[in-house]
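Have a look at the structure below, then the notes.
The complex is shown incomplete by one protein chain, all other protein chains being positioned as in the whole.
Labels run A, B and C following the written order; every chain starts at residue 1.
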Amino acid sequence: MSLTPDQQAEIETLRSTSVPTLRAVSEGMEAHLYKAYPVLDHGFVRVIDYMGDDAAICQAARVSYGKGTKSVQNDEGLIRYLMRHWHSTPFEMCEIKLHVKLPVFVARQWIRHRTANVNEYSARYSILDREFYIPQPEQLAAQSVINNQGRGEPLSAEASARVLEILKGDAARCYDHYEEMIGKEGEPDNLARELARMNLPANIYTQWYWKVDLHNLLHFLRLRADAHAQYEIRVYADEICKVVADWVPAAYSAFEDYRMGGATLSSKALDVVKRMLKGEDVTQESSGMSKGEWREFRTLLD
Amino acid sequence: MSLTPDQQAEIETLRSTSVPTLRAVSEGMEAHLYKAYPVLDHGFVRVIDYMGDDAAICQAARVSYGKGTKSVQNDEGLIRYLMRHWHSTPFEMCEIKLHVKLPVFVARQWIRHRTANVNEYSARYSILDREFYIPQPEQLAAQSVINNQGRGEPLSAEASARVLEILKGDAARCYDHYEEMIGKEGEPDNLARELARMNLPANIYTQWYWKVDLHNLLHFLRLRADAHAQYEIRVYADEICKVVADWVPAAYSAFEDYRMGGATLSSKALDVVKRMLKGEDVTQESSGMSKGEWREFRTLLD
Amino acid sequence: MSLTPDQQAEIETLRSTSVPTLRAVSEGMEAHLYKAYPVLDHGFVRVIDYMGDDAAICQAARVSYGKGTKSVQNDEGLIRYLMRHWHSTPFEMCEIKLHVKLPVFVARQWIRHRTANVNEYSARYSILDREFYIPQPEQLAAQSVINNQGRGEPLSAEASARVLEILKGDAARCYDHYEEMIGKEGEPDNLARELARMNLPANIYTQWYWKVDLHNLLHFLRLRADAHAQYEIRVYADEICKVVADWVPAAYSAFEDYRMGGATLSSKALDVVKRMLKGEDVTQESSGMSKGEWREFRTLLD
Partner (left out) sequence: MSLTPDQQAEIETLRSTSVPTLRAVSEGMEAHLYKAYPVLDHGFVRVIDYMGDDAAICQAARVSYGKGTKSVQNDEGLIRYLMRHWHSTPFEMCEIKLHVKLPVFVARQWIRHRTANVNEYSARYSILDREFYIPQPEQLAAQSVINNQGRGEPLSAEASARVLEILKGDAARCYDHYEEMIGKEGEPDNLARELARMNLPANIYTQWYWKVDLHNLLHFLRLRADAHAQYEIRVYADEICKVVADWVPAAYSAFEDYRMGGATLSSKALDVVKRMLKGEDVTQESSGMSKGEWREFRTLLD
C-alpha cells in the first residue's frame, strides 16, 4: 500500500475528531472509519461513511410488516427470517461508502455491478501514479484445465520469474512513455492526458469512491468473495467482509449462513437428495443430471 | 398529523440521545432528524437518517478530477460547476432516508421514481388505520381547460360541500366495512387482510421508509416541487426542499439556480432569442414554433 | 375480461398483418402476440412486443465467453450452464413488452419490481372505467394463522356472501360518486380528475404497458408465481409463465429446474443433509435450526 505521509496524517486527523450525532451509530464500524486496509501490493479499502446498522434493518422491516413482525421476537431472529425469505428491501436501508484503490483490470470486473454509485479518478483530468500490480510469485498459475476460466496449477519457478520480468519491464516502459508524452508543464507538445492514458497497461492502479446499499453489497460479496472469483478481486471482497461483519453483525451472520455457506439445489438435485435419503444409491446416470451438474452436486455433499 | 403520544415521546427520546461519530455531520440536518413535519391533514415527512454533506460532494468530485479541480477555488464554486455541467455522480454520494406518511394516490405517483429504496407498510400483514385525506375546500378545483391534466377554477361553495360530503361518507363506510370483513381476533370468518384492503379508497393513508441519493432526490424535487405537479404531492416536495436546504446548503442553492429557477430552451427557442436580441420582432408564425411551444416560450420571458 | 368489439377487431387486424423482418423471430411467441389472455374477472395480459429468443441468449454469452463456451456443445446445455451459475447478463439480452389490465392493489405489489419500464393509464388525464375486481367465492379465505400474511381456511358461505355484498355495494357507490364529482363535459363545477380518483377503492382496474428484460422477468415470476404469492398476482404470473415457455423454451425449462422447482439450503441445512445421508437421525433440537426453519426444511424434503 502506498499512502503518503500526508494521507496518513489526514486519516489520523479524521479519526481523532468525533462529533455528536443523533443518527444511528454502529460502534463496530466507527472503529474502521477512514482506516486504509492494504489489499494486494499497492491497493487498499477504506470506509468513508456509512448509514444504518442492524437495528435500522429491523426498523424498516417493522414499517413494512407492522404488528405482523411481533411474532419474531428479537432483531436477530427477524434478520434471519428476512434473509431466509429473500425479503431484500430492509437490507437496502443501510448504505456504505468505500474508497478503494485497485488495478484497472479489477475495476473493470467490479463495475459490472451496476446498482452502485461511483466516482473514479479521471485520467482525462489528472495524471495517474506510477503504481502497478505485480503478483506475488505464488499467485502465478496456469489456465485451469477443468474450468474454462480461472487458474490451475502454479507455474514453475523459471516461468514465474519470466512472467514477473515481463510485467515489471512493460509497466516501467509504458509508464516512462506515458510521462514522456504528457511532458512537462509549460513546455510545448504535451499530449492530452485523455490520449496519453491509452498507453497504460491494465495492472496500473486507479481509485474510486464506491457507494452501495447493504443488499447489493452482499450480492457483490457472494459473487466476489466466492472461491471461484478471481483472486485479485476476492482479496478486496474478503477485506470488505471483515468490515461488514463488524458493521451489521446480525445481518452478516445470516448472510454467512444463508448465502455464503448455503447452496441452491435444482429441482433434479432436490429429487436426488430425497431418493438418497430413502436409501437409494443414485448415480450420475440415474440422476438425470449432466456430468458437470453431477460433479458440482457431489462436491456440495462431500 | 396524527402522531400518538407514544410516537411523540419516541421522537423526543431519539432527539435527546446524541452519540459521538467520526463521520461527516451536517449541523443543519441534525436539527431536523426524527422530527415529523406535518403535510396535508394526516401526513408527515421525517428524516430518519442521512449520509454526507456539501463537503462530501466535493470530496468525491476531487477523487474524480484530482488536481484538475484545483482551479475551482472553493467548495461552493465547485458545486455550482458540477451542477451546471450535469456532473451528477458526486451528488449521488449523499443519501437520505425519510419516513413519509401519505395518501395512497400520492404514493402511486411517488413510486414512479424507481431509483430509490422503499419499505412500505404492508396491508397484507397489518391493518391500516382509519385515516383518510379530505382536501381543504379551497383545494377543490375543476379540471383545467388549458392542460389536459391538473386543476383550473375553484368549485362553487355548494359543489365543494357536496364533494366533501361524498369523500367523508364513502371513506367512513368503506372503512367500517373493511373492519367488519377483517373481524375480531379469535372469531371465525375473518377475511384475510390481503383481500379486505381492496375495499379501501385511494385517499387512505399509508406510510413508508424511502431512501434515495441526493442526485435522484433533486430530480424528484424538480418534477414534484414544480408548479405543474399535483398539489397533494407538491406539498411533500416543498417540505423536503426545506430540509435539503439545511442539509446541503451549497448544493441546494445551485439546484435552485440551475434547475428549479432555470429553463431549457429548444434549438428553435434559442434561435428566436438571438433574433430578438438583434432587434427582430418575432411572432409565433415567424418563430417556427407550434402555438403550445410559443405560449410556453413567452411565459418564460415575461 | 372486457374487451370492446373495437379492441377485439384491432387485435384481429394486428394479428392478420405480418411484415418481413431480418430480426430474430420466436415462432412460439408470434402465436401469442397481441392476444388478450383473461385473468381474474376483468383483467388480461397481452404481449405487445418482444426482442430475442433462446439463440439470442447464447449469442450474447458467446460474445462474453468466446471460444471458452465451445465446450458446452449446444444451446440448451449452455443455457442450463448459465442459469445454474447465475450468469444473468445473457438473459438480459431478451426483452418483452406486456399490456396488462389489473386491479390497483395488484398493481401496487407489481410495481415494487423496479427494474422495468412502465406506462400506466393516468387517472389525472382520463376517466377510469367502472370495472372492479370481485373475487370468486372460493377465493374468500381467512387470514392465515401460520404465516403472518396470506390466506388460510375458506370463509363460511354466509360470511362469503356478506363480503361480496360489501365489495359490490361499496364499489358501485364509490364509482357513482366518482362520476358525480367529475360531472358532465361542459357543465360547471366538475371536480378535477386528479382529485376525484381518490374516492375509488383499490379493486378498481387500471392498465399499463410493462416492459422488462428476461432476467428480471424470471426474477418476478419466481416470486410471484410462487405458492406463497397472493393469489391475485399469482394468476397473472402463471399466465405470463405460459407465454415465456413458448417464447424461450430452453431458458424457461432451465428456470423451472433451477429456480421454480429448486431450493436454497442454508449452511446449517446443508450440514444436516450431510449428517442425514450418513445415517444420523437429526431432530430440530440437534439441527441448530429454529422451529420455523426446521418446519420449512422438512417440507422441502417431504
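We take it that contacts are C-beta pairs under 8 Å (C-beta built on N, C-alpha and C of every residue); 3 or more make two chains touch, one makes a residue touch a chain.
Given the structure is predicted, the values throughout are model-derived calculations rather than measurements.
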TODO: Please work out which displayed chains the absent chain touches and list them by label.
DONE: A, B, C
Open item on the list: Using the document's definition of touch, tell me which of C:41, C:76 or C:92 contacts the absent chain.
Closed with: C:92
TODO: Consider the whole complex, including the chain that is not shown, and state which of A:45, A:82 or A:118 touches that chain.
DONE: A:118
- [ ] Go through subunit A and note every residue touching the omitted chain.
- [x] 103-105, 108, 111-112, 114-115, 118, 122, 124-125, 133, 135, 139-144, 148-152, 155-156, 158-159, 163, 166-167, 170, 173-174, 177, 180-182, 188-195, 197-203, 230
Task: Missing-partner contacts on subunit C, residue numbers - done: 14-15, 17-25, 30, 33-34, 48-52, 56, 59-61, 63-69, 89-90, 92-93, 95, 97, 99, 117-122, 125-127, 207-209, 211, 213
Open item on the list: Tell me which stretches of subunit B touch the chain missing from the display.
Closed with: 65, 68-69, 71, 77, 80-81, 84, 86, 89, 112, 148-149, 223, 256-258, 260-270, 273-274, 276-277, 290, 292-293, 296, 300-301
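Just so we're on the same page, only the chains that are shown with their structure count from here on.
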Task: Same-residue or different-residue interface between subunit B and subunit C, half as cut-off - done: same
Task: Per Cα centroids, the chain farthest from subunit C - done: A
Task: Chain centre separation in whole Å, for subunit C relative to subunit B (CA means) - done: 29
- [ ] Pull out every residue in subunit C that's touching 2 or more other chains.
- [x] 112, 148-149
